[in-house]
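Missing here is one protein chain; the remaining ones are kept as they sit in the complex.
A and B label the chains in the order they appear, each numbered from 1.
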Amino acid sequence: MFQAIVSASTLRDALDSVSVLVDECKIRLNEDELAIRAVDPANVGMVDLTLDAAAFESYEADGGVIGVNLSRLEDIAGMANTGDLVHLELDEETRKLHIQIEGLSYTLALIDPDSIRQEPDIPDLDLPATIVVEGTHLDRGIKAADMVSDHIGLRVDEADETFHIEAEGDTDDVDLELGRDDLIDLSAGPADSLFSLDYLKDMNKAIPSDAEVTVELGEEFPVKLHYEFGEGMGHVTYMLAPRIQSD
Amino acid sequence: MFQAIVSASTLRDALDSVSVLVDECKIRLNEDELAIRAVDPANVGMVDLTLDAAAFESYEADGGVIGVNLSRLEDIAGMANTGDLVHLELDEETRKLHIQIEGLSYTLALIDPDSIRQEPDIPDLDLPATIVVEGTHLDRGIKAADMVSDHIGLRVDEADETFHIEAEGDTDDVDLELGRDDLIDLSAGPADSLFSLDYLKDMNKAIPSDAEVTVELGEEFPVKLHYEFGEGMGHVTYMLAPRIQSD
Partner (left out) sequence: MFQAIVSASTLRDALDSVSVLVDECKIRLNEDELAIRAVDPANVGMVDLTLDAAAFESYEADGGVIGVNLSRLEDIAGMANTGDLVHLELDEETRKLHIQIEGLSYTLALIDPDSIRQEPDIPDLDLPATIVVEGTHLDRGIKAADMVSDHIGLRVDEADETFHIEAEGDTDDVDLELGRDDLIDLSAGPADSLFSLDYLKDMNKAIPSDAEVTVELGEEFPVKLHYEFGEGMGHVTYMLAPRIQSD
């Protein structure tokens, strides 16, 4: 049993955060929240999303799992205007999801959850540095790195108490330095890791520009990015594996 | 003899309604109106346009016929700003159309009308259902149908007094239901026909979003779409042949 009503913008933010990594996913319809965990085909990037029951206008679920085509569901959510509510109802017998938006009814065929890649376990890492940064700063650093390289470095300078988003190209280098005044919070520690820029660009696309992003970082360790949406009732954690530094 | 002055936006609305179906057309320069009838190469969609002499700032014509390249004429009209007036004057000897827009003179070579496909007779059908709907609703239904299929169904539910824009895909279905409250007017009757979505999408592109569209519909019969522009002095009727339903 699953029946819910949610604002189109909250639904879109939720779907976007997952669709940057995978085309299909399992959605867990837990009693108190909707939850998605997914990993990209190359096992480099993971996402862990929860949307609390309180984020919905109404929410009733009993723990089922459905498989969905994300781009299809995003297209449907895209038919709604910003203020519109989206009604979702699962038909257990036909295994179809009925979606209603202001007089528009859409019947979405679901995918067998067993045919979808297994949900990953997001490792519980204890990373030494934590940076809280505005989404716009992160966006600026990623755009700058993209001018010179396919890789991006995230680094904390413990002495200066600064966070660096940097990239080294064949001839040119770029470095965005963010100090205490630019950051929302900084808990410095030994942290310097290199990542694939493509993945971080995709994750960044889903992060609302007004979001506060918590970055957990170590030395040649995965990075965790955490942000909230839906008035704090939607939670996204991305984890991205590091590239080996070659210098 | 043909000499006329018309607002750029009225001219553009007129040209757009025809150019979605054909690249070239005959324009009849009647004494009291400018008139175009055209059918697409596959004989599936027809358009019948009239623009009253009163829609022009000034209009003088004596019943000639000219052949024009529509995209060329649209490009020229596109050079005008919204408030600009377009001056049109036919040079009978050179068979060229002189177009003037705020100091810009354009000399357009005309096409021999005899080389253009014959104008269709728009059949005078007596269709059992008539729906008057806002252009924005039609647009929404067409966009929704486009997510799942190449065909679109238009149907009246006589019992519920509702108009349905619907489509059946391989796995997913979509149905926009418009009741009396959503419609400007409904004269219910037995009406359920299937159409090629490509044609309806093209016609829909030309319909101004604030237009009221009158839809005349039957059972497996052509649909007629009628709307006005140019402050009610321009009239467009589209007719679209049905596709055979397969169920």
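Keep this in mind: a residue touches a chain if its C-beta (ideal position, glycine included) is under 8 Å from a C-beta of that chain, and two chains touch if they have at least 3 such contacts.
Values in this document were obtained by computation on a predicted structure and should not be read as measured data.
Only one residue in the set B:N43, B:S58 or B:T107 touches the chain that does not appear here, and it is B:T107.
The chain omitted from view is touched by exactly one of A:D175, A:D198 or A:E219, namely A:D175. Contact between chain B and the unshown chain involves residues 72, 75-76, 79, 103-109. Seen across the whole complex, the unshown chain contacts chain A at 140-141, 143-144, 147, 171-179, 182.
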